[in-house]
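Of the protein chains in this complex, all but one are displayed in their positions.
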Amino acid sequence: MDEEYVLMKGNEALAEAAIRAGVDGYFGYPITPQSEVMEYLTAAKPWERTGMVVFQAESEVAAINMLYGGAGAGKKVMTSSSSPGISLMQEGLSYIAGAELPVVVVNVVRGGPGLGTIQPSQSDYFQATKGGGHGDYHLLVLAPSSVQEMADFIEDAFELAFKYRNPVMILSDGAIGQMMEKVKFKPQKTRRSDDELPGWATTGKTPDRERNIITSLDLDPYRQERFNIHLQEKYRKMEAEEVRYETFRTEDAEYLLVAYGTSSRICQKSVQLAREEGIKVGLLRPITLYPFPKEPVAQLATQVKGMLSVEMSAGQMVEDVRLAANGRIPVEHFGRMGGVIPAPEEIVEALKQKIIGG
Amino acid sequence: MAELDLKDIIAEENVVYKKTKVLTDKPMHYCPGCGHSTLHRIIAEVIEEMGIQEKTIGIAPVGCAVFMYDYIDVDSQEAAHGRAPALATAIKRLLPDRYVFTYQGDGDLAAIGTAETIHACNRGENITMFFVNNGIYGMTGGQMAPTTLEGMRTSTTPYGRDYHLMGHPIKMTDLVAQLPGTYYVTRQAVHTPNYVRKTKKAVRKAFEYQALGKGVSFVEVVSNCNSGWKMPPVQAVKWLDENMLPYYPLGDIKVPQD
Partner (left out) sequence: MTEEIIIAGFGGQGVLSMGKILCYSGVMQGKEVSWMPSYGPEMRGGTANVTVIISDERISSPILNAFDSAIILNQQSMDKFEPKVKPGGILLYDPNGITRHPEREDISIYRCNGAEEAARMGAIRSFNMLMLGAFLKIKPIVGMDNVLKGLKKSLPERYHNLIPQNEKALQRGMEIVQEVKKVEG
């Protein structure tokens, strides 16, 4: 037995990890299936333990703009929501990307479009990885596939957010949010003091420096273009340095499943089932969805005969898989939509029909 | 009487007015006669006089005052349209010993940002909110604002605002005064020297009260928009007196009770 492990929902683990990571402020608005995050935080009263602010905003629109304000003041601030709420936050995220502010946003995805369903889905991949709001920008996107990663990715996300001064999204889904697994937490980190805040933050202009201005506005097209070039350089650096993925039984694989988050867990089972039938299948699981692991997919495209992108969507990530495979081999998609979770057996069947038989 | 030469004129003891150092040297982009520049100066003067420049964070709106941070020399953030109270809420809660103020126009505060305004006021955030009401969208070229008077012509109400179609001009300041979270609510103007003096007193109180931690201080400034109203400055000031002030009467609406 192991006393250090606790059994928790993904949403709860995320909340506890946020407290322990020394987050300064959480600003949110209730929405299923992620309301446990704020419920856990308000019950845990971290303001008594660490001074962390926990705040229920009047809307997701207000919450994301509270992140803008808090991050502009140099603080570690985060929110969590689910798909419809994240759509409401897109304007704010564009401003945050444009003002180069480090924030962490968690999307516990549910099926859409519209009010859709409260069941898990992965249909927000495009929104998360391609920008989501207006303008040329990217979020750095991490996709956890376990309760432990819901906890671990919080600290990683803040590190990346401050390293790049860029919004980071943790793209989870209703299954991981609601699922319980055992989880081990890191020890409590001390929150940064006001003296340790970054130099660019609006903390009050002191005589030794110019005033700090947090804005995304520059009406001069040439300066605005230079700024955009700077953003693009930042994204290229992320693509070079921050790609994360893991592989499962790819060494001898003749076929490859590509899946993230909940789908990647189901696909591990599919790999086992297929191999019991003698089909040599492996799995590549992107952990960063932006930057997407193009190189490893391109590498495997020289080894396997075909790839199946498995997503709880109509097929979004498959476009990135195809771009990376670059026409070398067939790349197809299999998915269920609207909150339906594919069964491991269905995926094996789809692999046989779409790739092996095809 | 001896004539003054340049040296005498610039001598310290002969100075009757000088620009506060909390205003930058950047020439303002506001139209001649616009109330924004006056209110900027008043806010900057109060910040200097209170000695709180190092502790003040300003939130600029979307609207004509979008470049407020170019003129008032304090750490500043530029908010999305209507969201300044949300930014201010977070900043003040994360840095509670700072002075945080928002500066918003009527489209920003009373249309698109209504929810943020009402809820920040209702929660009693310890912030100061400045609300410039000129009854029109100035920056986008003179469209109807929520505060546009009945019958007033704008580029989107070319035959005059008809309340059957567009509803009534909203009295946001009277509205927020009803909320328990506001501590000090006043309506002022800046188009005459006397009003400027009164507004400065109100601005000073609005900052001083922030230190008490008792809720929102809310200062509306009824102003003119010569360009949007399509009037020369003198006529605009007269029109303001005759039309705006009867509907938006000046004076304190809520004063501290203790």
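Residue numbering begins at 1 within each chain, and the chains themselves are lettered A and B in the order written.
As a working rule, contacts are C-beta pairs under 8 Å (C-beta built on N, C-alpha and C of every residue); 3 or more make two chains touch, one makes a residue touch a chain.
Keep in mind it's a predicted model, so treat the numbers as computed, not measured.
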Touching partners, among the displayed chains, of the absent chain:
A
Touch criterion as defined above, residue of A:115, A:180 or A:314 at the omitted chain
A:180
Have a look at A:33, A:112 or A:167 and name the one touching the chain we're not showing.
A:33
Filtering A:7, A:115 or A:229 for touch with the omitted chain leaves A:7
Sole touch to the unshown chain from A:65, A:119, A:250 or A:288: residue A:119
Per the whole complex, from A:262, A:288 or A:309 the residue touching the absent chain is A:262
Against the chain that's been left off, what residues of subunit A make contact? List them.
1-2, 5-7, 32-33, 118-119, 174-175, 178-182, 262, 265-270, 272, 341, 343-346
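We take it that only the chains that are shown with their structure count from here on.
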Could you pull out which subunit A residues touch subunit B in their complex?
24-25, 27, 53, 55, 57-59, 61-63, 65-70, 72-73, 75, 77, 91-92, 95, 99, 194, 202-207, 211-217
Subunit A-facing residues of subunit B, complex:
53-57, 59-60, 66, 69, 73-80, 83, 86-91, 93-95, 98, 115-116, 119
